[in-house]
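All protein chains of the complex are present and in place, except for one that has been dropped.
Let's look at chain A:
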Amino acid sequence: MANIAAKRIKREFKEVMKSEEVAGGDIKLELVNDCWTELQGEIAGPPDTPYEGGTFLLEIKVPETYPFNPPKIRFMTKIWHPNVSSATGAICLDILKDQWAAALTLRTVLLSIQALLSAAEPNDPQDAVVAKQYRENPQLFNMTARHWTNIYAGGPTSVWEFNQKVQRLLDMGIDEHQARVALSTYDWELERATEQLFC
């Protein structure tokens, strides 16, 4: 790994550890390997959002050309958000692409991703299905996001109705996550979700 990348990550790591966001439990950063090329981030779901109370893990890969090119970051925790792929966890955030600036750090990037959870940008979606629901049925979107936070990120709000519907599909021998995706995609209409799963 290029010297400057490893050196900078080491420095950033130390700084993050001393930051008040880490002290306050907002973000976390852990090393995955010894050569400073892969880290694991963690952000707390922001208050007053469907993600509140959840803990979201992020995979961080540091390219050899860091900090001249952005780190590659994706959600490892499944999340229902217009700017995050519900399938792969890929994030659509300008600073991780063409708006990257070399002075940004892992700390500021993690905080930006956290801010993205508070303020989605449905006009620049990563997941078209989620974005459509966000625009057309915000209340259902909120419930779905809360449900996902409960199931995958340890959030406190369990949505009984949704759990029941997922269970119905489970009983038909469908994989749990697949069932949840189908139901979320078809606005929790059991019939349409089933149809899609068996066609």
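The working rule: a residue touches a chain if its C-beta (ideal position, glycine included) is under 8 Å from a C-beta of that chain, and two chains touch if they have at least 3 such contacts; residues count from 1.
Keep in mind that, in the parts below, contacts and distances are computed from a predicted model.
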| item | value |
| --- | --- |
| Protein name, per the UniProt record, of whichever chain is missing from view ("RNA polymerase II transcription factor B subunit 4", "RING-type E3 ubiquitin transferase", "RAB GTPase-like protein G3F" or "Protein prenylyltransferase") | "RING-type E3 ubiquitin transferase" |
| Omitted-chain contact residue, chosen from A:Thr49, A:Ser86 or A:Gln114 | A:Gln114 |
| Hidden-chain contact residue, picked from the options A:Arg11, A:Lys61 or A:Arg135 | A:Arg11 |
| Chain A residues that touch the omitted chain in the full complex | 4, 7-8, 11-12, 18-21, 23, 65, 67-69, 93, 95, 98-99, 101-104, 107-108, 111-112, 114-116, 118-119 |
